[in-house]
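All protein chains but one are shown at their positions in the complex.
Note that the chains are named A, B and C in the order they appear, and that numbering of residues resets to 1 at the start of each chain.
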Amino acid sequence: MPKTVTLGTGLAIGGDGFVVMAGPCAVETRELLLGAAQAVAAAGAVVLRGGAFKPRTSPDSFQGLGAAGLELLTEASRLTGLPVVTEVMDPRDVPLVAAHAAMLQVGSRNMQNFPLLREVGRQRRPVLLKRGAAATLDELLLAAEYIRREGNEDIVLCERGVRSFDPTTRYLLDLAAVPALRRRTDLPIVVDPSHGTGDAALVPPMAKAALAAGADGLLIEVHMAPEQALCDGKQALRPAAFSALMADLRRLAPAVGRHWVRADARTGTIAAPRSGAAARDHLDDGVIAP
Amino acid sequence: MPKTVTLGTGLAIGGDGFVVMAGPCAVETRELLLGAAQAVAAAGAVVLRGGAFKPRTSPDSFQGLGAAGLELLTEASRLTGLPVVTEVMDPRDVPLVAAHAAMLQVGSRNMQNFPLLREVGRQRRPVLLKRGAAATLDELLLAAEYIRREGNEDIVLCERGVRSFDPTTRYLLDLAAVPALRRRTDLPIVVDPSHGTGDAALVPPMAKAALAAGADGLLIEVHMAPEQALCDGKQALRPAAFSALMADLRRLAPAVGRHWVRADARTGTIAAPRSGAAARDHLDDGVIAP
Amino acid sequence: MPKTVTLGTGLAIGGDGFVVMAGPCAVETRELLLGAAQAVAAAGAVVLRGGAFKPRTSPDSFQGLGAAGLELLTEASRLTGLPVVTEVMDPRDVPLVAAHAAMLQVGSRNMQNFPLLREVGRQRRPVLLKRGAAATLDELLLAAEYIRREGNEDIVLCERGVRSFDPTTRYLLDLAAVPALRRRTDLPIVVDPSHGTGDAALVPPMAKAALAAGADGLLIEVHMAPEQALCDGKQALRPAAFSALMADLRRLAPAVGRHWVRADARTGTIAAPRSGAAARDHLDDGVIAP
Partner (left out) sequence: MPKTVTLGTGLAIGGDGFVVMAGPCAVETRELLLGAAQAVAAAGAVVLRGGAFKPRTSPDSFQGLGAAGLELLTEASRLTGLPVVTEVMDPRDVPLVAAHAAMLQVGSRNMQNFPLLREVGRQRRPVLLKRGAAATLDELLLAAEYIRREGNEDIVLCERGVRSFDPTTRYLLDLAAVPALRRRTDLPIVVDPSHGTGDAALVPPMAKAALAAGADGLLIEVHMAPEQALCDGKQALRPAAFSALMADLRRLAPAVGRHWVRADARTGTIAAPRSGAAARDHLDDGVIAP
């Protein structure tokens, strides 16, 4: 029986549902964040993502707004009703981030930052654990075990691409990791096609492929104006492209035995997953006004 | 406008259709081959695959039946009506293989075997060109260009996994290659999830993911008794599992804008692809009685 | 003009000298540590390595002795006169580790742990920065830049192998990184053939190769009884094998234009490097009595 991870708002990740988490790579300005948050909520995303503390390869790159970014995420969450997932990089920041986020993200570069894993294991928020760019699935599962040992079992695993030799894509998205992990763990598994390809044009097909491969959800970067983004603009979808993708995903979900999770879903009140002819009658379930 | 590659039987690969090519890794015995051929035809495959000349890492491994294997493939093709795709490894064997096969496969290990590429470019059968395990997409496209320069433009590209570091899977199936190639070529693109994972349990989810990622077809290994296979038994599906996968794929195809190509399809007579509600009424199009 | 990094004891890393840092992977017991420390000092190592805080893939593996391990390292340092390099994993531990070590190691898994990089940049001990297993040289240099920005310019870079596809070795030691980095930075560059191969039998040839490739030094694991080691025993040399390797390295150093740095060397008092015939007369320079 697969485990579901329930955010404080009652939203469940795992099981038969399919969830989309979306938002900008980084919190940059209030206007851009609130715009993106409203856009992804309107399109049917159920969790808002966005980074306040950003791990950047170069010290010259934008490092995130820090605590001020967390405040903006809280405001965006209140405005849209979406719970927030955001990254924590420093074990000393865990209490601060946990005060603002419904789920704490441990990023790819920190998958084997064991003091951080232990610290997020000692608090009560669910954790989104991203696979390292050179980590085997064994290593990912053992990293999750560091969190679990401290008492926190609410862990969502995230495939986000591994290092490989072809410069065509930024990383090589390993979708076979989804069914391969499924055999070995009951934890929910989501996919990040934005980092996994580094290329906005490749995000929609890989998002659909992730759903078909059996993922429990997606983490997608959406930006109001990708060409102005301070972080990873090349891989961010515009709201219109994201909305079109969401329509495709809603149509696809029942064909692979998944029901579409709506933002107002609450644990225990989600209708049983439908399949076959019945499911096709309910495609519109997923349409979320406005 | 995407190119379609038409086999001698009239079957078209590319465009809006989705084709499944299936059969054993290697031709081993008449009984096993005919059994597999009938099983994959019954389940809706439209091309029979099977190797008579096998490139094996070790000289101690089964090397294929050679010319005798080609005869058996011809018999299986007559029995089922399915055209055959089979590998050619030696430029000197091209005429012989072309006399028995509807499509010539250039395997992963030979993607940069330039004398072989030129030789298959000089004959008139379509060519299935598999990506090398360490080849970039640039290199794959340039390999195709070697074939095209000799006058043969009927080339189908095949993603089949690249070398990576995690021993969980035999190769790492690079599904982002499908949309990334699509931007750069009008050639049809198929995916081989059997070699791409090396693990029968991972083939169905990755086959569905390939369809959702935009592939024009699949190459799948099916064996009557994988535990007795002389070649790659771990990655072969049994007929029952293949049949179940085919049912899933038929259901999925219209949800991603694809129509299901039947074995009796002929170029020019295929109905236009349907989408939306209409497509859902025609899911049974794909059901092919044995 | 290449930069040299000088430890508190006066020992300089970089320039024309060649330094060997050696010791056990982890501090396990007082007896094993002191034994290894004396053995590596006797063989001519000039820095003692050993981990008190260990980043281990599995939470079930030995995690190091922590603060107690640091005390033992201090005792071993006093006994042998060798300065200590040891890993720090948690930004909160930096002051504690800096109180016991002459040089702080940032391990491979933490190369992009930016809070940790900043913290070691804010204290005054030299830092040994190991390349991540999937890090490009660009990324390694930018990680060093995080440290430098905080005011600490005493950084030694360490190549220790990258992830690759052949299970023959644990990692693939990238010796071309040594001259490739040399063109781009004035920081000293050392090589860790123990982690870089994961195999004690491969350590001596790769240690010599690193010297010939232009490295400024080595980081080598030595254990009194590798078969009993709690950590990475397969890659540790026994004292006798280490001593034989050191004799080979001393013979080799002048042939590649390097002088052998002795444990009692002090900045400013090291004789100029010799080359040609003169150097050959002084091969015995490197013999250091215990």
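Keep in mind that, in the parts below, contacts are C-beta pairs under 8 Å (C-beta built on N, C-alpha and C of every residue); 3 or more make two chains touch, one makes a residue touch a chain.
Quick caveat: nothing in here was measured; it's all calculated off a predicted structure.
> Checking the contacts here: which visible chains does the omitted one touch?
A, B, C
> Kindly state which of the options C:Thr6, C:Ser61, C:Gln123 or C:Thr169 is in contact with the chain not pictured.
Reading the full complex, the residue touching the unseen chain is C:Thr169.
> For a quick check of understanding: of B:Glu31, B:Glu145 or B:Asp186, which residue touches the chain that isn't displayed?
Of the candidates B:Glu31, B:Glu145 or B:Asp186, B:Glu145 is in touch with the missing chain.
> Per the definition of touch given earlier, which of A:Gln38, A:Ser77, A:Thr136 or A:Ser164 contacts the omitted chain?
Of these options, the touching residue for the absent chain is A:Ser164.
> Against the chain that's been left off, what residues of chain B make contact? List them.
That gives, for chain B, the contact residues 55-59, 89-92, 109-110, 112-115, 132-134, 138-139, 142, 145-146, 149, 162-163.
> Quickly run down the residues of chain A that touch the omitted chain.
163-165, 167
> Extract the touching residues of chain C with respect to the undisplayed chain.
Against the missing chain, chain C presents residues 134, 136-138, 162, 164-169, 172-180, 183, 196-197, 199, 201-202, 205-206, 208-214, 248, 251-252, 255-256, 280.
Here, only the chains that are shown with their structure count from here on.
> Any idea which chain sits dead centre by C-alpha averages?
Answer for the innermost chain: A.
> What's the rotation angle, in degrees and to the nearest 5, for a C-alpha fit of chain A onto chain C?
Rotating chain A by 180 degrees superposes it on chain C.
> So which chain is farthest from chain B, going by the mean of the CA atoms in each chain?
C
> Report the inter-centroid distance (CA atoms only) between chain A and chain B in whole Å.
Taking the mean C-alpha position of each chain, the two centres sit 34 Å apart.
> Using mean CA coordinates as chain centres, what's the chain A-chain C distance in Å?
Centre separation, chain A to chain C: 39 Å.
> Could you put a whole-Å number on the gap between the CA centroids of chain B and chain C?
51
> What are the residues of chain B that contact at least two other chains?
Residues 164-165, 167 of chain B each touch two or more of the other chains.
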